[in-house]
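One protein chain is absent from this view; the other protein chains keep their places.
Chain naming follows the written order as A and B, and within any one chain the residues start at number 1.
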Amino acid sequence: MKINKFYVVMLLLALVAPFFLYPVFLAKLLCFALFACAFNLMLGYVGLLSFGHAAFLGTGGYITGWLMMNSGITPELAILLGTVVSGALGALYGKLSVKREGIYFAMVTLALSQLVFFIYLQAPFTGGEDGMQGVPRGHLLGLIDLSDNMNMYYFVLAIFLFGFWLIHRTIHSPFGQVLKAIRENEPRATSLGYNVNDYKWVAFTISAALAGLAGSTKTLVFQLASLTDVHWHMSGEVVLMTLVGGVGTIFGPVVGAGVIVTMQNYLSGGELGNYIHIIMGFIFVVCVLAFRSGIVGEFQKVWKRNFG
Amino acid sequence: MKMMKKTLLAASVAAIASSAAMANVSDGKVKIGVLADMGGVYADICGQGCVTATQMAVEDFGGEVLGMPIEVVSADDQLKPDVGSAIVRKWVENEQVDAVGGLVSSAVVGAATKVLTDAKKIALISTAASNAFTTKACSPYNVHWTYNVAALANGTVKPMVEAGKKKWFFITADYAFGHALEGVASKVINDNGGEVVGVARAPLSTTDFSSYILQAQSSGADVVALANAGNDTVNALKAAAEFGLTDMMDVAGLLVFTPNAQAMDANVAGGMRTTTGFYWDYDDKTREWSERFMARHGSIPAMGHAGAYSMTMHYLKAIEAAGTDDSDAVIKKMKEMKPDDFFSRNATLRADGRMVHDMYYVEIKKPDERRDSNDIMRVVSVIPGDQAYAPMLPECNFK
Partner (left out) sequence: MVTFLGINLFGLFGQLLVGLINGSFYALLSLGLAIIFGLLKIINFAQGAMYMLGAFAAWLALQYMGINYWAALIIVPLAVGLVGVLMERFLIRPIANEDHLYSLLLTFGFALMLQGIFTHMYGSSGLSYSIPEALRGGTKLPFMYLPDYRAWIICASVVVCGLTWWMIEKTKLGAYLRAGTENPQLMQAFGINVPLIVTLTFGFGVGLAGLAGVMAAPIYSVSPDMGSNLLIVVFAIVVIGGMGSIGGAILTGLGMGVIEGLTKYFYPEASNTVIFLVMVIVLLLKPAGLFGKEA
């Protein structure tokens, strides 16, 4: 009950936010929040750290961007196709990687995403280093003009809510319960007759597809797709967002993405621009050493201690 | 008492005068954004230095134009097109920025100029290499100042082909910028009776160039052209020297910024020829400005720094002449007035936004030729602007 009230308040805030804050910034924040949530599905609920999620973010972005520029289809279809292709790539990579665990899994996903990076760097359709620029935002369903920032924001909000809802549903479904069981005690799950690798694989595919959804949407917001989104630094950033917000909490990645994106936004404009990597690195180290539950996790602990 | 009245009167006259001007200057001030790479691979080429150069121009102009203050804001694009375009969007939509300078990596600039053109604001491009901004991606609001790939290729390649170096081998950075540079340079070679005997495409940020050097060695070329930039050039040159390539054939760096040249081992880089839009030690006028820049920034200016200063100055002069900061009026004035200062020699700003000016064919000095660590290049010849830059495309004639 309490939780439901909380969601309603958050939703109201999200609806009125663009009247006070810059809508493109808010849309960016939502895209990264969705990306982090998708990533957290793997790390938080399956217990596998993927260090290659940038590959899916970038793939979604490139596919959607290419479709918008060359095919003349409407934006929602382009986003859908971007998501599907990312999901397919995720299914393929999942097959290769879910057999490995822990650190092995992280390294394999990292190396696989690097393969994707180099392909996009050299493939002619991506525009290589320059990226894909001037992607039109188009008209939603052929009707609503997305070049208006407010329209774009509400479209992104709708996509985010859909993604967030889907993750929420997944976690609370019987499928999600099995995932949790695998995270807590894999041999036990195996002995109960679950095909553990299949469960992991499906979760990885969903996570990749949602990351692709975030990337597709981001391309429309910024009207460009670039190598930044496929670079392994991006895979690192999403880990940082999730870690700062709280691994394995449904709302943590959203908070984490908010904190990191706002911080980057603030730093890039100021005198501290030179220090951005140092500060990000420092936050990483501090979070790991002293703050492993993240903002939401710590908050929940305090809440439980005092009111629970 | 009387004095007081007089002062008051004078003050109110001034106030009326300036509020009349204010009517023409949106939001009561002129705001220039500087978008640059503060911490990445181009930080030394156009990072904080571009901000400093822009600020120097504003100060030298007197800090105000048409009675209104001039403000400089800056941001780090982190070399990411999405970050850069987001900043520019925020500037023009939310923070009343009138023009954006700096503008380093071609990828970021491509994204940023699209946003600026949509918002009808001026892009003052100082350091980007691509010639797209005045050709296939041209816009009435683009001003491209310092150099571009065409000028580099013409400047460096032509004199060497004419001097009898007919066979060329390219070591090209395998992405858009490298391909563009190689393309323009190959055309110059072919047009002047030379031939390209081979190309090795090295991925961006390659550390080990030895295998490409071996290919170059067995190609039988007269000249090996490095169509890359930054650390790629440094690493390629190091390998060339190590494998004895520099004793067999000439090496030409198609894009070498002074900070990169300074970072190279003088034994290795000495004797290499390249083209630049500016060299700090060319004459008294360049030295005067460069020394002031050095006093503030700590190192000698790269061409983008000097370009950023010169371009900002020209922009402010145009606002003054136009009597408004309205982009259309200002850009018209910028193109009417001839840029002329320590940087812009025999210069015109063409209708397509390309600033055509004298370029310099330079040689990197050998260790025994250097007075000190800042003495790195010798100007071999001056290339007149119309020989360096490609002619204007009719579809980009924004008169």
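Just so it is clear, a residue touches a chain if its C-beta (ideal position, glycine included) is under 8 Å from a C-beta of that chain, and two chains touch if they have at least 3 such contacts.
Please read all numbers here as calculations on a predicted model, not as lab measurements.
**Q** Which of B:Lys238, B:Lys317 or B:Lys332 sits in contact with the chain that's absent?
**A** For the chain that is not drawn, the touching residue is B:Lys238.
**Q** Thinking of the whole complex, not just what is shown, which of A:Val8, A:Met150 or A:Val285 touches the missing chain?
**A** A:Val285
**Q** Kindly state which of the options B:Gly101, B:Gly194 or B:Gly230 is in contact with the chain not pictured.
**A** B:Gly230
**Q** Given the contact definition stated above, which residue among B:Leu214, B:Met294 or B:Ala321 touches the chain not shown here?
**A** Hidden-chain contact among the options goes to B:Leu214.
**Q** State which residues belonging to chain A touch the missing partner chain.
**A** Counting over the whole complex, chain A touches the hidden chain at residues 49, 96-97, 99-104, 106-108, 110-112, 114-115, 118-119, 122, 232, 236, 239-240, 243, 274-285, 287-289, 292.
**Q** Name, in rising order, the residues on chain B that touch the hidden chain in the full complex.
**A** Touching the chain left out of view, chain B contributes residues 39-45, 174, 200-201, 203, 205-208, 210-212, 214-215, 217-218, 230-231, 234-235, 238-239, 242-244, 259-260, 262-265, 267-268.
We adopt the following convention: only the chains that are shown with their structure count from here on.
**Q** When the C-alpha atoms of chain A and chain B are each averaged to a single point, how far apart are the two points in Å?
**A** 37
**Q** State the interface residues of chain A toward chain B in the complex, per the touch definition above.
**A** By the definition above, chain A touches chain B via 22, 24-25, 28, 118, 121-122, 127-131, 133-134, 149, 218, 222-224, 226, 228-229, 264-265, 267-269, 273-277.
**Q** So in the complex, which bits of chain B are touching chain A?
**A** Where chain B meets chain A, its residues are 38-39, 43, 48, 73-78, 80-83, 85-87, 89-90, 93-94, 106-107, 110-111, 114, 130, 174-177, 203-204.
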